[in-house]
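Have a look at the structure below, then the notes.
All protein chains of the complex are present and in place, except for one that has been dropped.
This part shows subunit A:
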């Protein structure tokens, strides 16, 4: 299939805050361009992004796979695809055993309900369908089918004995655990244990860093004990909180082709095969832009959204624009960092595209807020709202994927 990379760039200003702290409680930091910078780690923002998937209900697992009672047949087909030496009957037996181990559900051939049907079956007038079915509709994504099929092939020699092993059974259960398809396809396993099966992440999230020099500050606080009498005049508690404020450059890249491989093609017949990927990309763009790590958010109330978002879709390779800020931005007394940061980005993007980009195949969108980001207006197609950006990206991704390679 076509090679497609999606890059998301955002400038986001956060007021005094402590989004992501280290073991001493101080906001995380880094050095870039020879000066200290504020940093929010990639894993903190990935966690916020996947949390947003769930909280905003961006994805229904049913959109991305298939609901069926014929799970054993579906899995058996996948097993035979992976290992053609396995016969149909064996594959079906293996598939049923693996699904039973993974879900704890007994599969059985459908009962013939009417007396007429039973008689016909007994007389051999109608072919008897003995394929095991699940009792209710089960959801399986392509990722899960592949995982279970691989597991079945591992234990092909004696599937019953193989699944008696505690570790193997736990692994089957893990694979069948639904609802995590999309975030695992995007981010891989953030935490893996021996029973997890591996998925190479389709997404790279960079550590967000400030575009300017940042030195952490410390807030000294005292708190009154309301129950203290006049005689006890001291503070009930004293302490310090470290914080900083920053204009962050945030960057993430998604390999659409890898995402497609992880998720698999759509399994439902009533929709295009590109639907799972399109929906996952839309959810990612939405959630990455709108999410915020929750560190100390009740202390600082730093609920902000990006002032400028640039999204690029290209077929060559991902390009981060962080080098635009290697020389730290300095704020004029009356402008803050955002205006200069936008100007830097607006100057840098056409330059890097001229030198290394592929104009023909690259599409760029810009979503921005306020006059401080005016200079970014020309770097791409203007979109008025996050919803419009998400839709434009989704449509474009689906179009690109459907093009012959």
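Assume a contact is a pair of C-beta atoms (placed from the backbone, for glycine too) under 8 Å apart; a residue touches a chain by one contact, two chains touch by 3 or more; residues count from 1.
Everything that follows uses one rule, which is that contacts and distances are computed from a predicted model.
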Name per UniProt, for the chain absent here [options: "Cytochrome oxidase d subunit I", "Branched-chain amino acid ABC transporter permease", "Type I-E CRISPR-associated protein Cas5/CasD" or "Oxidoreductase"]: "Type I-E CRISPR-associated protein Cas5/CasD"
Selected from A:160, A:294, A:316 or A:395 as touching the chain missing from the view: A:316
Residue among A:326, A:381 or A:399 that touches the chain left out of view: A:326
From A:43, A:77 or A:362, residue that would touch the chain that is not displayed: A:43
Given A:28, A:344 or A:400, the one touching the chain that is not displayed: A:28
Sites on subunit A contacted by the missing partner chain, in the whole complex: 3, 5, 22-23, 28-34, 37, 41-43, 174, 177, 180, 183, 190-191, 193, 198, 200-201, 204-207, 209, 251, 253, 255, 257-258, 315-320, 322-323, 326-327, 356
